[in-house]
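All protein chains but one are shown in place.
We call the chains A, B and C, going by the order they appear; numbering starts again at 1 in every chain.
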Amino acid sequence: MRVGVITFPGSLDDRDALRAIRLAGGDAVSLWHGDTDLHGVDAIVLPGGFSYGDYLRCGAIAAHSPIMSEVIDAANKGMPVLGICNGFQILVEAHLLAGGLIRNDHGTFVRRDQKLRVENIDTPWTSGYTQGQEITIPLKNGEGGFIADDETLNRLEGDGLVVFRYLEVNPNGSLNDIAGLRNARGNVVGLMPHPEHAVEPGFGPDTPAAMSSGTDGLAMFQSVLRATVLS
Amino acid sequence: MPKVIVEVMPKEVLLDPAGKATARALQRFGDGEITDVRIGKRFEITIEGEVTPKLLDHIAEVAKDVLSNDVIEDVISIRVAD
Amino acid sequence: MPKVIVEVMPKEVLLDPAGKATARALQRFGDGEITDVRIGKRFEITIEGEVTPKLLDHIAEVAKDVLSNDVIEDVISIRVAD
Partner (left out) sequence: MNDHIPDTVENAAATPEKDQPFHLLGLKPDEYQQIRDILGRRPTSGELAMYSVMWSEHCSYKSSKVHLRQFGQKVSPEMTKHLMVGMGENAGVVDIGEGWAVTFKIESHNHPSYIEPFQGAATGIGGIVRDIISMGARPVAVMDALRFGAIDHPDTTRVVNGVVGGISFYGNCLGLPNIGGETWFDSVYQANPLVNALAVGALRHEDLHLANAKGVGNKVVLFGARTGGDGIGGASILASDTFAEGGPTKRPAVQVGDPFAEKVLIECCLELFAGGCVEGIQDLGAAGISCATSELASNGDGGMFITLDNVLLRDPTLTAEEILMSESQERMMAIVRPDKLDAFLEVTTKWDVEASVLGEVTDTGRLVIEWKGQTIVDVDPRTVAIDGPVYNRPMEYPAWLDALQADSPAKFARSTDGDELKRQFLAILGSPNEADTDWITNQYDYYVGGNTALHTPDGAGMIRIDEVSGLGVALATDANGRYCQLDPYVGAQLALVESYRNVASSGAKPLAVSDCLNFGSPENPEVMWQFARAVEGLADGCLELGIPVTGGNVSFYNQTGDVPIHPTPVVAVLGSIDNVARRLPSGWQDEGENIYLLGVTADELGGSVWAGVIHDHLGGVPPRVDFTAEKDLAGLLGAAAREGIVTSAVDLGTGGFMRALADGVLRFGVGARVWIDEIMSRDGVDSTAALFSETQARALVSVAREDDVKFRGLCEGRDVPVVRVGVTDKRPGELEVQGLFAVTIDELRHAHRSTLPTHFGPVVGG
């Protein structure tokens, strides 16, 4: 199962995403923003970071890079695409997902171990969770505030397109505590927190059991491997 | 070289937390006349050569596609600087 | 309610990384005419009541002290929106 991770100039968590795919048992493939084909991958991860410095708007410039037209095509044909943090912002800027992401309401970058509820398991990226499962994965962003107009928000909620919701603490002022979304078809998912930082014991969030032992993010990568095998 | 100014503001109906925070900060200094602040962007684009109507059309396009995100922002003006 | 517009730009001599990255991006889309972009801020300040000269003086002060960082930015204009 080949899962591609696109590196844009300024991507930071690309190597972490590649590692997560490997730990989940997949074949991790590095893709470059200047590529014009997807090298036969079965699914794509847009990793976290600050593509092009995120200067104009987060993800704005990356959304126009050469490989993105391929990604948009593939996504429209049903290929599983996951956007993590900056990747989520890129998907939003590319209009593959709804709404917008703006500066955190408190004005600063924040890194914390974030509790989430999995609201929708009907996607290739979340099928390995149970409906309503509570997970803890790291969050780290400066511009993670999700906004949308009322109409969009109602549609997202009404159609069950909210995939992850912040629990206990809303770390950035996101409307309706939205942490992650899917498209109508379900193959495209984006979220602000970082599942790839909770995949390896010893390097994840603390849990009651042991220091740095949290691996709640692994299921996201395992889900897609299973989903692509089944499809 | 001529410059084109593009101005982008967050959509009125949407949240502008940075503007809110700034308004609060200003209210702390002042006498209560300031009721709201919204923060947008001002692009100064330097042009090589002449600013033709065609170029302005083109800039209008990139302003909409790249310089702003039309889901959350509006391009409120495009003009040649004097 | 009346609005006062304050515009702040990064100082000319200093690097404007955001502008530079944006200019590069636009050039990649084939905009050879665009040689430079600088990105500043545009504040729309909503005022309760009348915009008196005194209030404008006050806004000029906060523009310098709060809305901009005068080590790296310049307030380039303050005006009442029409």
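Going forward, contacts are C-beta pairs under 8 Å (C-beta built on N, C-alpha and C of every residue); 3 or more make two chains touch, one makes a residue touch a chain.
For clarity, every value in this text was computed on a predicted model and none was experimentally measured.
Note that the undisplayed chain, when the full complex is considered, contacts A, C. Residue positions on chain C in contact with the hidden chain: 10-11, 13-17, 20-21, 24, 69, 71-72, in rising order. Contact between chain A and the unshown chain involves residues 9-10, 12-13, 15-16, 19, 48-50, 52-55, 106, 108-112, 138, 140, 142, 168-169, 171, 194, 196-197, 200, 202-203, 206, 210-212.
Basically, only the chains that are shown with their structure count from here on.
One inter-chain figure worth recording: chain A and chain B are separated by 29 Å, centre to centre, where each centre is the mean of the chain's CA atoms.
Multi-chain contact residues of chain C (touching two or more other chains) are listed as 19, 22, 25, 29, 39.
Each of residues 56, 61, 64 in chain A touches at least two other chains. Across the complex, chain A meets chain B through its residues 56-57, 60-61, 64, 92-93, 95, 98-100, 102-105, 107, 145, 147-150, 173, 175.
Those residues of chain A that touch chain C in the complex are listed here as 52-53, 55-56, 61, 64. If you check the complex, the residues on chain C that touch chain A are 17-19, 21-22, 25, 29, 39.
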